[in-house]
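A single protein chain has been removed from this complex, and every other one stays in its place.
And then chain A:
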Amino acid sequence: MTQPVLSVRNLEVEFVTRRATLRAINGVSFDIAKGEVLGVVGESGAGKSVTGLAVIGLIDPPGRISAGEIELSGTRIDHLPLEEIRRVRGKRIGMIFQDPLTSLNPLYRIGDQIIETIRTHTSLSESAARRRAIDLLAEVGIPAPEKRIDGYPHEFSGGMRQRVVIALAICAEPELIIADEPTTALDVSVQAQIIALIKRLGRDHGTAVMLVTHDMGVIAETCDRVAVMYSGRIAEIGPVQEVVRNPLHPYAKGLMGAIPTLAGEDKRLVQIPGSMPRLSAIPPGCPFNPRCAFAFDRCRVERPEPIRQGTQSVACHLFEPAKETAA
């Protein structure tokens, strides 16, 4: 097997507060191969965004990576000195944030922001960087880029600004793009364009993509594999068709059941009762057990480890080989 672009092993992220140490990410492991799009889904607060920020090293104090390893093409990038992780950011990992309206500095022309980023990471001259910036804008689908390059962010629509943000994220040809809810703040019609763009860029450049979203439609359409996160852990991870069609984890089942379809079957959408526990009150054992219809005694005391099930991997005691008969 070839080396994955991104390999995360047993990642833990903690936030130290005056009252307690909150563990936002608790033992997350996953790989993303070259050219692969991994979707990360889950409710708000499941740790999706924090995982993305941890990979690029942007967890601000009081948060910190307390355990685990993050490898980018074989080199460890967690706990790098500030100056070295800075060289990784933007150069080897591009990041796209949720809100394109606030991601760009309003006082600088978009061209200057792109040129600045290119020149930070390459040795291109000012004019070469400008030509590259125009190419990039053309590549992300901005019409008349040689004119728009001198525009200010407020002169662009939300979708166009997200394209600029994407151009900024890919300007140094990164190995990995982390897209943190890139379409949440956009109109539905624009969402599809942006998703198609990210997908195309990933395919054309062989870039690995980590797509954080809570939109299952986006996941089904874009991703090769999907990780379902719950309460700082990965509940289930596997190829997108398998997980969408045949979810194993009770939480993933609930999540897929909550997707409305236009197919017209007159059944009610399934709801998952209750809400995700707060970080300060994660129940012992499986964090999902208070909401789980299949929970049994073991779920309330012992934390389930990921178990392989064909191409999928699921963290649930129901799939424990020894326990299968008992359940």
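The rule we apply is simple: a residue touches a chain if its C-beta (ideal position, glycine included) is under 8 Å from a C-beta of that chain, and two chains touch if they have at least 3 such contacts; residues count from 1.
Here, contacts and distances are computed from a predicted model.
*Asks:* For the complex's missing chain, which UniProt name, "Ger(X)C family spore germination protein", "Peptide/nickel transport system permease protein", "Gluconate 2-dehydrogenase subunit 3" or "TldD protein"?
*Replies:* For the chain missing from the view, the UniProt record says "Peptide/nickel transport system permease protein".
*Asks:* Taking the full complex into account, find the residue in A:T120, A:T184, A:N246 or A:Q309 that is in contact with the omitted chain.
*Replies:* In the complete complex, the chain left out is touched by residue A:T120.
*Asks:* Could you tell me which of A:E71, A:D99 or A:D224 touches the chain that is not displayed?
*Replies:* A:D99
*Asks:* Please identify which residue in A:R86, A:R131 or A:R308 touches the non-displayed chain.
*Replies:* A:R86
*Asks:* One chain is left out of this view; which of A:L58, A:L80 or A:A192 touches it in the full complex?
*Replies:* For the chain that is not drawn, the touching residue is A:L58.
*Asks:* In the full complex, which bits of chain A touch the chain not displayed? Write them out.
*Replies:* 56, 58, 82, 86-91, 94-95, 97, 99, 102-109, 116-117, 120-121, 152, 154-155, 165, 168-169, 172
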